[in-house]
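Now for chain A:
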Amino acid sequence: MSFYDSFIETAPALLVAIPLLVAFMTPIMSKISSSLRKVWNILGILIVSAVMLVLGFEVLSGGGAVSSVYVFGGREGSLFPLAGGNIARISFYVDGMSAFMGLLMTVVAFGSLIYSLSFMKRYTGLDKYYTLLFLMLAANLGMVFTGDLFNLFVWFEISSVAICALTAFRTERGESFEGAIKYLVYSTIAGLVLLFAIGILYGQYGHLNIVYLSKAIGGHSEMLVMDKLVLGILVTVFALKAGSVPMHMATPDAYSEAPAPITAMMVTASQAGLYALFRSVFTLYGANIQITQATVHTAGWVVVILGILAMFVGVTMALVQKDIKRLMAYHAISQTGYMLLGVGVGMAVYNTPEFLEFGRVAMSGGIFHIFNHALYKGLLFLTAGAIIYKAGTRDLNKMGGLGREMWLTAIFFVIGALAISGVPPMNGFSSKLLIYESVFKFNPIIGAIAMLVSLLTLASFVKVFYSAFMGPRNKEMKRGEVPTTMLLGMALLGSVILVFSLLPGLVVRTLVDPAVNALTGIEGTTGTSLTLFTGEGSWNAIVLLGAFAVALVVGLLIRSMGHKGTTPKGEGAKPYLFGNPTEVDGKPLTVTGSNLYWGFTKALSRYYRPTEGAHSGLLNEYIFYLIASMVIVMAVMVFL
Partner candidate 1 sequence: MDWSLLYDAIHVVILLGIVAASVLVVRMKDLVSAAVALAAASLLLSLEFFILQAPDVAIAEAAVGAGLTTAIYIFAIKGTRRREEY
Partner candidate 2 sequence: MMGELPYLAVVALIGIGLYITLFKKNLIKLAMGITLIESGVNLFLISLAFRAGDEMAAPVFTLQLLGDKTYSLPTPHALTLTSIVIGVATTALLLAFIMQVHRKHGITTTEDLRRLKG
């Protein structure tokens, strides 16, 4: 066995162990000197990224089958399975889907860490901050690599605890403790229910290993009722972790109160929940699909409905927010709906002829959207952090005119906003296109809802851009652009988004297809290096940009034929620019952000009043929603 092979074999464990070691060493390094801590943290994230890149390359180039099985404390050669098929050890499996998620988490963690270096400078207790950051990274990676259910629970809880401690990091804001309490209570109850479900599975089959359990679950002539109940619990708990409506109540609180780089990482933590959801349906329950087909289809429909709810409620609640981070948090929920919808459609038609027709495309769209979402949502949260850093307020109505001096931040914001709204040629468009086309074939109404939600997303980001960057300047805000490391963090994510936008086909082929293959076990592809095939048509960003360029050249030609030397006079000489003083009778001429869509919210007040009322902030009610939706999902799983 060569060094490279044994490195690949050990890499999954290293990817959890190195962040843990970095985390535990950070307080000691911090005692010596704070610059040593900085060097140590950057070194740590570089090593983790390097190991993850090598492992990801190895797994993804292999087409997505399980490429690295690591058994803790095992000896080479006798790793797996142990005598008698009894797998008593803790093991890590890395296939296409895990490697995909791992790469995503590492990229976002890298960006967040670089951004944190200057963003968090004014706070004390930074050793704890970085310890928790690395702990969270380790928990996220552990959650996607683990091969047994109990470890999934452990990493789930570690991730929740780290998230809560980081949410409450800014002690000067009282609300941060409130968000942390709500998230902690919510995720702890969910985690305990998850442990209960794992206990049921263990009691029935005497194992915790996912591969073993998947064989055992499909081993009967028909599904057991207990197994269906367990699937209901798993779907609800992981949908809660992913932040899906109606179990999302604590998610916006925690997202909006955490420091911006942590929120970017929390998005990836919620996607670890998505990963666990997909893995439990496809790998745990879908191994013997002939037996479990009906249950998997029911689960698919449940996931589709959760997805639609998340998309619609998320975006409509975002439209009426005044707090910039809370608005983005609701968008995160709304975008999670797309992923649930895409992969849910794949589940609902799994193992039928329709799966090859459009189900696989939908799954590719959903999984591609996971990566896109983490990138642009991470970027948007980082820009929100930059805006708050300079504006000194989170209230959209009190900002304005930041665009003139923070034009770099404004550009990054526009990149993120265009991507999240699915405007071509951005990466968000490519993944949404796959979802639209396939979901439309699945059910036209759902496809139409998905497009409507995209429109509303664009509308609410227009509101943010309008409120923060345009209009008159607020005198109390600090001047100038944000520090360079913050820009670097944003630039990293922004440039990855641009690459993804230009080469969607390549990204789908190298990253997404292995993940889909690993989940479903069905080989296939949805792209060549430049073009993306949606099943109906194809999409090529370069061609579109070429058309744009031609149109631009033609426009410039026409312009050059016109009269030269005409100068506009009067009011026309003053174009409306960022930060222009536009006053009428000494009062600024501006519509505040929260009044921008007054007509829309007024017309929909019958929808808005009960929906906003449901987000009452009362913890007991939130727990009731969780328990009620869990009972409903379990009933649906058993009786339908």
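Definition applied: a contact is a pair of C-beta atoms (placed from the backbone, for glycine too) under 8 Å apart; a residue touches a chain by one contact, two chains touch by 3 or more; residues count from 1.
For anyone wondering why these and not others, all candidates are chains of the complex that A comes from, given by their letters.
This is a predicted model, so every value here is computed, not measured.
Asker: So which of these touches chain A in the complex, 1 or 2?
Answerer: That would be candidate 2, which touches chain A.
Asker: Using the touch definition from the top, list the residues of chain A that touch candidate 2 in their complex.
Answerer: Per the touch definition, chain A meets candidate 2 at residues 84-86, 88, 150, 154, 157-158, 160-161, 164-165, 168, 171, 174-175, 177-182, 184-185, 188-189, 191-192, 195-196, 198-199, 202-203, 206, 208, 252-253, 256-257, 317, 320-321, 612, 615-620, 623-624, 627.
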